[in-house]
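The complex appears here without one of its protein chains, the remainder shown in place.
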Amino acid sequence: MVGTMPDVQPLVDEFITKLNRRQVEGSLDTAKLALVLLRQVISAQRIPPNSPANTLIEAIKSVGVRMIAANPIELAVGNIVRRVLHIIREEDASLATTVVTGVTTAVDSDDEDNLDIREQASSHAVAAANRSVLRAPSLHNLLESMPNPIRADVTVASTGDSDARSRSGDKNSRSWKLKHNVIESINELLVELQDYHSQVAEQALEHIHQNEVILTLGRSRTLLHFLLGAKKKRSFQVVVAEGSPRFQGHKLAKELTAEKLSTTLITDSAVFAMISRVNMVIVGAHAVMANGGVLAPVGLHMVALAARRHAVPFVVLTGLHKLCPLYPHNPYSLLNDMKSPSEVLDFGEFSDCLNGATGGPQCHVFNPTFDYIPPELVSLFITDTGGHNPSYVYRLVAEFYSPEDIVLQ
Amino acid sequence: MALKRATRATDIGDDEADVPLQAVLLADSFAQQFRPITDERPKVLLPLVNVPMIDYTLEWLASAGVEEVLVFCCAHAKQVTSYLEHSRWTSQSNFTVTPIESRDCVSAGDALRVIDQRNVVRGDFILISGDTVSNMSLKEVLKEHQERRRKDKLAVMTMVFRRSKPHPLIHQTRLGNEELLLVIDPSTKQLLHFDSLKEAGGRESARQQTLARQVVLERSILADRPAVQLCLDVQDCYIDICSPEVLLLFTDNFDYQHLRRDFVKGLLSDEVMGNKIYTHEIFGDYAARIDNMRAYDVVSKDIIHRWTYPMVPDIRFASPETGIKIGRSNIYKEDGVVLAPTTVIGPSTVLGTGTSIGDKSIVRNSVIGRGCTIGSNVNIEGSHIWNNVTVGDNVQIRHAVICDGVVLKSGAIIEPGVLLSFKVVIGENFTVPAYSKISLVRQRPEEDSSDEELEYAEAASGVAESPPSPFYDGRVVNGSPAHGGDELPESPRWDPSEVGIAGAGCNWSAGQDEEWRHSVAPIPSERIREIVAREEEGELEDDARDMTASSTNDNIAEQVDDDEADEEDESAFFDKEVEALFRRAVTGEAGAHEDHVVLEVNSLKLAYDRSFSDCAGAMFTALLNLASERPHTTSRDLLQNCRQVVVQWGPLLRRFLKSQDDEMEVLLVFEEICVEDNREFAPIFASVLQELYDKDVISEEAIIAWASEKQQADESDKVFVKQCERFIQWLEEASEEDEDDEDEE
């Protein structure tokens, strides 16, 4: 399957090795790169006339699985892959229904005979089936067939035949149409990603008010845009916790002061002391899980708890590319990235404590990248599509992902 | 850091757009630390946390933006090359691996000469060996190097160092290689002096070492430099950024063998050429070379503790197809590991796919390869177990390295530091003693453990052509490469005393005496204790020497006082001083403890450059003087005094009687005294002597020897011998008697 597109293969491999070496960082960039790559894959994929959707889906899956395996911690990759798969399914289904309706209308215009009735019935069935394919499994279709890809294929294939019977020869045109539509909507998605920052920043004014004190930890580009967006009309204070061990907070503080925002830099350990004076905590996220839980730079769980203690709203800025349809099974070990301890302490200084040669106890250093923040600690998600409640996240998931893609292997 | 890593790959490319960045990788350590394993498989293909070492090196080079790697293979060249062919490195975009084969190289020097002949190196290159694990960014060091080069063509090489405190007691870094001493110009980072201190072993070397600590620098080094920096806490990463000239230098001086011992020192020593070596210290990043078993152990621990990120087990840079999960406290589990419900997996452990572990088994701080079968009630601690190893029930393995295809029958006990090479079989309930190395390959008689020898066993013969390591495509094919026990040339009859009943393999005699320094096992505490003891002695020697210095000084002063000081005077001085010391001891003055007396006498001895016997003599005189000073009227109570003195101070005197000669010296001195200084001792000579004997200050042999010596002397001298004739006779009989006893037994 992958073999059918030799020209993109090297690109894919390169991207995968990059992911593997952790040379692509930041979920937004990763998402963009992945999306562009998948678009290339699709455009390079030559599509057989019958069941074109599945060829595409298979192609994407085979690439996607490898990309995800290359860096399972960067969830953005998986999200994008699933988004693309969803897009393909959607486009395909819409095509199918249009075709079907086309058929039925044609039939109705003719004079009745029982063949047409069967035709009609089947067309209804097909339409229903297609709907069911699109829809998440729900009480509606519980008693109908369980929607699964295989069945989807069958129906799709049948429609393929039916419209072949009605007007033959335009198979290719149809598969071409599918491909075209898919690439179209991928481009839309790409645009979405591009002006994600501005989209989020636009909403800043609704959330940040005059003379408020905002607390944050570490640095995220989204956050920077958001604050600057608010600064256009409001004057407010920002308290930045440095965010050890990577100390991104220092950078943020620099940038903010450069933008003439009154900024205070504190240590992470001072957060609790500070929180009572704060009106709102705004932070960036690494990923949002399907239950509304958040993966965010390490230290934020403490901040969230502190905020909860003083009833300070804890607001998370995130984009839909960070929305992950998975649930945090064991977030502390599975979804976390354990970086090198050298960020935490200087090897040279401690090399004798790390020395196991004498059989004595060693000093172990532990350097996780992320915290998992349970949904009940999050007050609000601000995404490029507006603000959402943690309990609403599952709706977004249902909206943007097809259930059969959630498990790719 | 993350950002740095992100940009790394690209930036190096445009640092020098014209020449692709090259690296020379020596896939042969030209050393023997890993024998006997390396007789069957080249070191660079040995698994380090289930991944061949060379993959770490190549992965690092690739991700650091190196475009072409020249892999120099020597021992087992076939294995290495065929591994590379089948590896994914061949299929990498803008990263090429070119093997260079040569059989007759015996050192890194030769290798580089060969490379020079082939002239494949076009520009500056990175010189490393295939057992280097690192995640350092080459960006800065390359930039530095190239800038220096622009300024001055003679800056031919930049060595990478990393701070790492050596062990305070056993002077070696945690990687087990010996402590380095560098002299660096702090401003320019130029390397001025490179010296590796000899390992501390035995009292002698302890002293040596203290000597070696006194580094000697040429004046030229110190000239026109405001400051120089002496570093004792650095570790050589064996990562060198070299200019093409380096190769020429090797070709020019064909006697350069070892990269450090010959090349670096040579370069630093010769003023004529004026080539300069510079240093680069890395802080955040990791870099280490595995050139002995301890290093192997330590580095794999570092990998498990993620110092080498992103080269860690759960990022599958080597074999992406096997999924692996990391649990809390660094437990890495590949998919398809089968554990019994009651198995206990301790912290810092890696389990390879296809491995199954039985009930109630405990695995801690260990790496277990792929396809291993481990029985129940097994206890594995701090060990490295490679692929397809079979471990029976109730086996104990502590701090051992166990290669592919080894079979441990149930009840076997593997003690710390053991190394079992490929396909060795250990019989039931057999205990493999600590630090033993067992292999199916017989140890070749002409075994000289100079690490300057090639690591291969008859590379031309069967071994090199043998089916190489199972690491192609990470999949586990049957474990070990060379020498299935069946196709062994030698007699397949193995000695049960070495490997137990129905075992297979033969024991290799330990190369160097101090196995424990470089084995995977942690250094046993008693070792450390004795070293501490030695050290202290060493220290003692030191202060002794210091005192020497001081006392020589005041000695000089004295000499200033009276010019015509000659030999006797000096000896007189000596005797006086000793006596003075002794008196202080007797009167128990300011901290004049026995040991101190010994110490000071020692120092005097050095100062006046006397022998122990002199000291003994002096001391003895002092004793007698003491005795004679004590109030006495008759010779009887004088004897009484002598008894007391001997009882009290005999032991002290004894400490100066290192040998029989010393004792005889004492006797002679005694005679002398009786004859000249203090005649009142004459009558009681015999009884005092007997006293000395009883308090065994003086051994019977000494006395007998003394007597026999006196036989030839003229009558006047024999007077005392005569006096104690009976005593001596008795002694002789006694000694004869117990000789007879011995005969009878």
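Points to keep in mind about this one:
We call the chains A and B, going by the order they appear; numbering starts again at 1 in every chain.
Simple rule for what comes next: contacts are C-beta pairs under 8 Å (C-beta built on N, C-alpha and C of every residue); 3 or more make two chains touch, one makes a residue touch a chain.
Please note the rule applied: contacts and distances are computed from a predicted model.
Within the choices "Translation initiation factor eIF2B subunit alpha", "TFIID and SAGA subunit", "Sodium/hydrogen exchanger" or "Ribosomal RNA-processing protein 40", the name that UniProt assigns to the complex's undisplayed chain is "Translation initiation factor eIF2B subunit alpha".
Remark: the omitted chain is touched by one listed residue; of A:Ala290, A:Leu335 or A:Ile382 this is A:Ala290.
Counting over the whole complex, subunit B has residues 327, 337-339, 341, 343 touching the chain that is not drawn.
One chain of the complex is left out; on subunit A, the residues touching it are 117, 124, 128, 136-140, 142-144, 146, 290-292, 327, 329-330, 375, 391-395, 403, 406.
Quick note on the criterion: only the chains that are shown with their structure count from here on.
If you average the Cα atoms of subunit A and of subunit B, the two centres end up 55 Å apart. Residues of subunit B that touch subunit A in their complex: 1-3, 5-6, 8-9, 59, 62-63, 91-93, 135, 162-165, 167-168, 173-174, 176, 233, 283-286, 294, 297-298, 301-302, 305-310, 312, 315-317, 320, 323, 325-328, 330, 348, 522-525, 528.
Taken in their complex, subunit A has these residues touching subunit B: 10, 13-14, 17-18, 20-25, 66, 69-70, 246, 332-334, 338-343, 346-349, 351-352, 354-360, 362, 364-365, 367.
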